[in-house]
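The complex appears here without one of its protein chains, the remainder shown in place.
Entry: chain A
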Amino acid sequence: MRINDAVTGAVLLAFAIAMFAYARTLPAIPGQEYGAAVFPMLIATGLAGCGVVMIASGRRRWQGAVAWNDWARTHHAWVRLAVVIALVLAYILAAPILGFVPMSIVILLVFLLMMGVRWWIAAAVAFAATILIQQTFAGLLRVPLPLGLLGP
């Protein structure tokens, strides 16, 4: 999925303008000319410059806003990408309630089955990997992984 440089450039330019406007509102250190605002404003200026150059070069090679390469034409690839992102989102939202172990098993199972792994291998891997990660991080490194349902 190649987004045309002109589109990327326009997005960057808009972002840079917003960033510059925001940076201007940052308070100065009393009695100093150079404070928190200088550096973000310089970055915004640089980013805006890149945006303009990319708009110019993208317009010269315009073939539509997005050029779809092989993977992006297939419906399956998009679904798989969306599922993986959704799995991470699901962890962020549900792990504090359900706990690490159930979420990890679900995420691994869904991802493994989606990639065409046979169900019994997928189940075995999901359990084994979850226990291994749980033992390493919660056991060895004392990371307080969310207990959720398994907790008190």
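Assume a residue touches a chain if its C-beta (ideal position, glycine included) is under 8 Å from a C-beta of that chain, and two chains touch if they have at least 3 such contacts; residues count from 1.
We adopt the following convention: contacts and distances are computed from a predicted model.
You can't see one chain of this complex, but its UniProt record names it "C4-dicarboxylate ABC transporter permease", from the set "Sporulation protein YqfC", "Cytochrome c-type biogenesis protein", "C4-dicarboxylate ABC transporter permease" or "ABC-2 type transport system ATP-binding protein". Here the missing chain is touched by one residue of A:A21, A:A65 or A:L81, and it is A:L81.
Which of A:I17, A:L47, A:A123 or A:L147 touches the hidden chain is settled by the complete complex: it is A:L47. Interface with the hidden chain, as seen from chain A, comprises residues 1-3, 5, 8, 12, 19, 22-23, 26-29, 32-36, 38-40, 43, 46-47, 50, 53-54, 57, 71-72, 76-78, 80-81, 83-85, 87-89, 91-92, 95-96, 100, 104, 107-108, 111-112, 114-117, 121, 125, 129-130, 133, 136-137, 141-145.
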